[in-house]
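Note that one protein chain of the assembly has been removed; the remaining protein chains are unaltered in position.
Letters A and B mark the chains in the order given here, with residues in each chain numbered from 1 onward.
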Amino acid sequence: MSVSVSVTPARDPAWRRALARWRRAIARWRHSALLLVAARLVPLVAALGLWVSALPQIDVARMTDMGLTSVLPLQVPLAVVLIVASGAWHLRQRKLSHPFLALHLAALILILYGTTTLVEQQPRFAATYIHVGISEYISRTGMVAPQLEARFDWPGFFILTSMLSQVIGLKSTMDFAGWAPVYLNLLYLAPLSLIFRSITPDPRMVWAGLWLFELTNWVGQDYFSPQGLNYFLFLSIIGLILTYFRTPKPASSRVRDWLARRRGSSVLVGAYSLITPEQLPPAELPSKRLAGLVVVLVVVFSYVSFSHQLTPFFTVAALLGLVALNRIRLRMMPILLGVIAVVWVSYMTVPFLSGHVAQLVSEFGQLTGSVGANVTGRLAGSPDHRFVVMLDMLFSASLWAMAAIGFLVRWRDGRRDVSMALLIASPVPLVAAQAYGGELVLRLYLFTLPFMAILAAGVVYGRPAQLPSRLRTCAVIAVCAAITMGFFSTRYGNERMDAMTTSEVEGIQQLYEIAPPGSLLMAPNGDLPWRSQAFELYDYTTPSDEILLGTPADLAALMKKASNPRAYLVLTASEEAEAELFSGVSSAQWDEFVDQMRKSPDFRLAFENADTKIFELQAAGAGAYAPAATEPASLASDRTAPAAAGAPA
Amino acid sequence: MTTTVTGLVSSSLTQHSYDFLSTHIGLAVIILLAFVMLLRELVPIVRNGDAPLQVRGLDVAVLPLLIVFAIVVLARLADLLV
Partner (left out) sequence: MTRKGRHEPVRQARPVSRKRPPPQAAALRPIYAEPSGEPSELVAVRDRGGTGAGVLAASGGAIAAAELSASVYGAIPGAIFDTALAALLLLTFVLRSDRAWARLLPVMALVALIRPISLAAVEPRLPVLAWYAFAGLPLLIGAVLAIRLVEEPRRQLHLAVERPLADLAVAAGGPIAGAVAYLLLRPEPLLGQPNLAGYAATIAILCVFGGLLEELIFRGLVLDAATHALGSAWAAVGFATFVSTALYWGSGSLPYLLLMAAVGVLLGLGLQRRVSLWGVGASHALMLVTMALLAQVSAR
């Protein structure tokens, strides 16, 4: 080193000085770049710190009918707002850093969807336990059993998770059930970005759309369920078709010529041009690969058809909408996929259909009844719960309004997002076809959410050439702050009943130890963590919350009618919450019923812990009891439509 | 009397229930329908949209099979309702 120092200046001092200057400049740049990155990450780190520090303060046991928001420390929404603000500020930069934005989005998903997993003792939702139980049954027996449960008629998801747990070597699918909302929402990002990039090459709008989607996905179907996985497949099918098979010029000259010959041709041709604007050219692939992709899409859809009862029809409706205005090349695809979906339903779900076809047919076309069941029917239960439901509606309506504004803003600039509008409109007729247990509007929201999110993002980020101003960015942050509060209230508004405690899970374990196979297991409603094992060994039944308003003697008579060798009533804290939220059964009424049960000569308290009580029907009073059954119990009585039993309220 | 309704067809229709017929020949016809529709979708892609003859030829089978499919599904549904 010393040699070079002594020799080089002597030969060329100017060169050395220049080199030294360059070195110093690079060092400064490096130093400042690192600093810059560190500075940019400060809000993210701070947000995560706020969130982590808030977690121990969340006591889910103290939740009211307002749900998680009633116990949520302010740090959590603050953390979300901080992340959103950091991201929104970054979207103002001329050069975007995609890893930086991706990191923020991942953190956002973790906070929005992982908080409950971390603060609650057990996986949420009673339906999660049923799904685990179905997977467990398939793993154990290698078979499906449609006679036990309607969900076996669409077994794709359960077979997949059962195989997955065996391949990984897990004891139960419960091990990955708890984190389902987080990893599913991460999974959704890839197909969502495909969909968004089909209408805009501007990464700002794509990122904003992704953020908005995650902030408004309050419906909560992303738990360990067939619909959670199938939603990903729905997005993938739509994303791939929009990416590779969209028609750059949907207007047909033949149709235009035909219209031109009609009366009022100028209006007709004008209207036709308006609804068939050009779109971005599709991504290019060799024709053989495109053909292979079509085959893959059909195979994936076939899996969707045998995994979930609703997703195939939303997929077909979406594609029909796109084909109607020639937005995609695959004109036969909706018919082909429709045939696959209908064939599965009409051939493979006969046990379910035979019990429900009359109801399904009678509901078909009953728009008023369907809307009533989906909107006004939901406005029931305790006052706090009704407030949460109102908030749900307001939240959804606001997003629809934002999407409409975004659509108009881009329309004014000559960007006609007809495909997105079609994808929003096309599933609406399904509401007239089915009430789906009063849940179809929720599903409608879910299946139109991606397209609404990207249009809503267009309000601010719809002009690619223009960077959003400071004022607009501040407005985005303010709106996102409001959305965040709304998100926690709407998504986790029923958390009091959706959360399962360790005491409840342990209580159910005790139930399986106490009750011999063939017993009748009864609960007022289905909101308890049972059926995750021994699916076929018991008769499970959930008559209604009205039994809580009757006497134990009435209940004993009802249980004796079932003629099982033993009968048990299970009461848990989650059931109490559901009875209160949805049926208006007060806490005092619940306690009174429990007291009556304790005193009743027809029942014996077989087990009790903090959140669970198990009452056994006394054999002495059970004159109608049959001898102990040796065959697995028939669960025909508990065959409920997945619509009613499978989805969270 | 005709090629469509021969004595053998009549006796098969009266011997078997519609459930049996639709789960055997009905399903075979629907599988063929799916196959032909897939072909109809693939042909224009492989030939870069220049395949009017192929599409017309396949339509000869697609539309009749679609009608049969509709009849099969409606009949099965009616069977369940009855």
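Convention: a residue touches a chain if its C-beta (ideal position, glycine included) is under 8 Å from a C-beta of that chain, and two chains touch if they have at least 3 such contacts.
Worth saying up front: this structure is predicted, and the values here are computed from it rather than measured.
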item	value
Chain not shown, its touching partners among those shown	B
Touch list for subunit B against the chain that is not drawn	1-14, 16-18, 21-22, 24-26, 28-29, 31-32, 35-36, 39, 43, 50-54, 56-61, 63-65, 67-68, 71-72, 75, 78
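The working rule: only the chains that are shown with their structure count from here on.
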item	value
Subunit A-subunit B separation of Cα centroids, rounded to whole Å	37
Touching residues (chain side subunit A, partner subunit B) in the complex	287-288, 290-291, 294-295, 298, 329-330, 332-333, 335-336, 339-340, 342-343, 346-347, 350, 353-354, 357-358, 361
Residues of subunit B touching subunit A in the complex	23, 27, 30, 33-34, 37-38, 40-42, 44-49, 62, 66, 69, 72-73, 76-77, 80-81
